[in-house]
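Shown below is the structure under consideration.
What you see is the complex with one protein chain gone and the rest in place.
Entry: chain A
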Amino acid sequence: MLAIKIILIVLHFILYSVIQLPSGSFKSPAEAAESYLEKLEKGGAKKTRPFQVDLVSYSPSITNSKTVHVLSHSEYPASSFAFAEQSNSQMLVADNTFIALMNKLKTLRAFETRLPKMEARGTRLEYQDFVINLGTVSQSQTTKGLVLEVAYVPMDETRDGYCLIQEFLQSFLNMPKQMIQKLITEQLSHWIRSLKDKKDAEYTPSITLLQYMDILIHMRKQPNE
């Protein structure tokens, strides 16, 4: 069994941040997940229910259209999140019947699903006001890596929430601050940077899903080992 190169971490607080963790010390993603789960449970986090995030990408079959990424998350079971690649538009939040609509467009030959579906499945844990989702990412039965999402639920103010989540990661998983900063996705660091000039720093689920999108698309591009 080969060592996995990356372990990805989604820090989702109600300010969520996403990070990418280098890890050569585990033999398999399953083992890495086991170890993180153990650390979290030792710290007092309790398993609650399964967790799942899916990404389906629809490639356009005509030239002037764009690839659409549709994500779903077990934390928001009634919603779908859609994003048009290389666009300035924000994430579209829709009912979960949106995927049926996209499949209809597929049968009408407007889109096709050339890219494989990405799935993150794992466990949802709770530690007081923190919600932690830890899962392995797979692409047609091949495991690609790990994601960790940490949410501090009572707060939707990004700046303070991010500090709390950093502290949580430091104490539960011994992750130094610099490491967290390296691991979060471009989406999150961009969001945090953009807060400096903003008064309104309300965190929305779309930001979490953008982080997942970045990670899952990045993992899909990684060659299988």
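Some notes on this structure:
Following the convention adopted for this analysis, a residue touches a chain if its C-beta (ideal position, glycine included) is under 8 Å from a C-beta of that chain, and two chains touch if they have at least 3 such contacts; residues count from 1.
One rule holds in what follows: contacts and distances are computed from a predicted model.
Missing from the rendering is one chain, named in UniProt as "Mediator of RNA polymerase II transcription subunit 18" (options: "Thyrotropin subunit beta", "Mediator of RNA polymerase II transcription subunit 18", "RING-type E3 ubiquitin transferase" or "Translin"). Of the options A:95, A:167 or A:186, the residue whose C-beta touches the omitted chain is A:95. Here the missing chain is touched by one residue of A:35, A:103, A:143 or A:189, and it is A:103. In the full complex, the hidden chain is touched by chain A at residues 49-50, 52, 54, 60-62, 64-66, 68, 72, 74-75, 77-78, 80, 82, 84, 87, 89-90, 92-101, 103-105, 108-110.
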